[in-house]
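Shown here: the complex without one of its protein chains, the others still in place.
Chain lettering (A, B, C, D and E) follows the sequence in which the chains are written, and residue indices restart at 1 in each chain.
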């Protein structure tokens, strides 16, 4: 075959964090109306699952797109260590001044990871907040 | 960054329903040949999982593509209430006169939901019949 | 060690079936009150997961409590073949005249399997109707 | 058969909450030593899964141990409504003055539910904090 | 609607196999550096999950893109029978002389299956090695 073997490889990790949906520009009543119980002032939390997908051509010598041990280390250092057992509204530098929604979080995680993907291309980040709700982001 | 934050957000729900694969234009023998045990005249059933994906840009004030509480209500009213604890062949108006296959069902669920997606764009519907079998539909 | 190596070994299988909760001694209204949407006259259905646990001492020559290929065959012949793609109320001999509840079904599955467990002892049967609901039965 | 059909039936639910492990009688350093990142002062959180098991004899008329719609309502009112999207340390009356560990939480959930189980007997409560960690409590 | 009902249908299967990452052109030390514990000389193994997605238009008479019983048979004969309870490095003809990575394996599984897809088009193969790691291949 003359195929290039363009493969998408995904590594999963997870972190446990607290957050709330709250916009300081809104009144408390407005926050309550827009975000309901997600606005609870003492926070609530989730077990987040994070899937990072790299797109690339399998190397003929190693059979691999990239060394997943490196990806695992990058994900741990630039994402999990900053989010695990933290409060997303209070403790996370790259979320300062932003709504702590999963839509914003997934885009910021992309920004954290992209400079450190040295082989292949960052293709997709999927972030699961509960079994019933998740977001995907392709860097657009 | 000048990215638009185009995010794909997915909400999952489920329903339990009965169905059978049976075409009244075929003889019973033909139905048996084409559909095997799925043609069983007294029906069989499944726990269906349904994933609805909306594509859109995260709002700067709320951090959200759309209010998922609204999506949840729409999915409940236009899909789950019509399918849960029902017989797809006998009880569901939008499946009348159609083969009760998951291929047809996923396309009809799209038609039920699309008019009610008021923010963002309906991107994909995924319908899982068993742990081993599912369909995806992008409205094409 | 002088332990006997008393091990509990479990094999899982699944089947897809239709049923309804309906007692012919009740009026339709009474059935509706007691069973709600589970009484739907055209049936609904589930993907059932079935776990069968055998208790026994690991054989020193084979390292096994029993040959699980035999257990798998027994489960297929006496349970799955009778329930898969069937209507529990209409098609299943050992459920005739009984309410098609999972409480009754798990006890009848015990009765079907027990005579065919030739090595070790039948310990527990677990029957899952949905991700949110399951029963366990120990033959008492 | 003369068996009594003693069945164990389990209903699952879930809630998302924040907590921290922190004993006010300890210094901050001591809390850090004993609880590590679980002591983070701005809290972290989890998606908790809760399984409640009732033990009882299947009724001959209904085929059921108890009406699970009632159990679902009881679980919602006395547990989920008090914990979902809350901070276990700050917002939950029955956890006031107690360490917010899952060991304590599962025992207090038992105390909340037991008075409201009107049919069958409360047998076990299982509380899952993450995919890797859970507790079970039998009321002893 | 004038939509063509272009549906993506996926069938899952699984196999249990042993492998190691080892390139005979490298020294043992080099293999150890590049592949770590995955190079263990006596092999290690996984429960692999395999998802095969076919893209096609639902037939108006049968409501189906293709007969999934045929797809199941093709997946069993050309993939599962050759990989299940085998050693990927030693026992599998189509992996001879290739690194036993999942990136290579998913591309070779594509080559095995594609000639036997008689209805619809092979769209994607997803191969999961662990809960934390999987690859996808679209035949490019």
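The rule is simple: a residue touches a chain if its C-beta (ideal position, glycine included) is under 8 Å from a C-beta of that chain, and two chains touch if they have at least 3 such contacts.
Please read all numbers here as calculations on a predicted model, not as lab measurements.
Taking every chain of the complex into account, the chain not shown here touches C, D, E.
Think of the hidden chain as still there; on chain C it touches residues 1, 3-13, 53, 58, 61-65, 67-69. Summarising the interface, chain D meets the missing chain with residues 21, 23, 25, 34-36, 98-104, 106-107, 111, 131-140. Even with one chain removed from view, chain E keeps its contact list with that chain: residues 14, 16-19, 37-38, 40, 42-47, 84-87, 90-91, 130-131.
Keep in mind that, in the parts below, only the chains that are shown with their structure count from here on.
Interface note: chain C and chain D, two copies of one sequence, contact each other through mostly non-matching residue numbers (shared numbers fall below half of all numbers used). Among the remaining chains, D is positioned farthest from chain E, on the basis of C-alpha centroids. Computed centre separation for the pair chain A/chain B is 27 angstrom, with centres defined by C-alpha atoms.
Shared contact sites, meaning residues of chain D that touch two or more other chains, are absent. Every pair of chains meeting the touch criterion is listed here: A-B, A-D, A-E, B-C, B-E, C-D.
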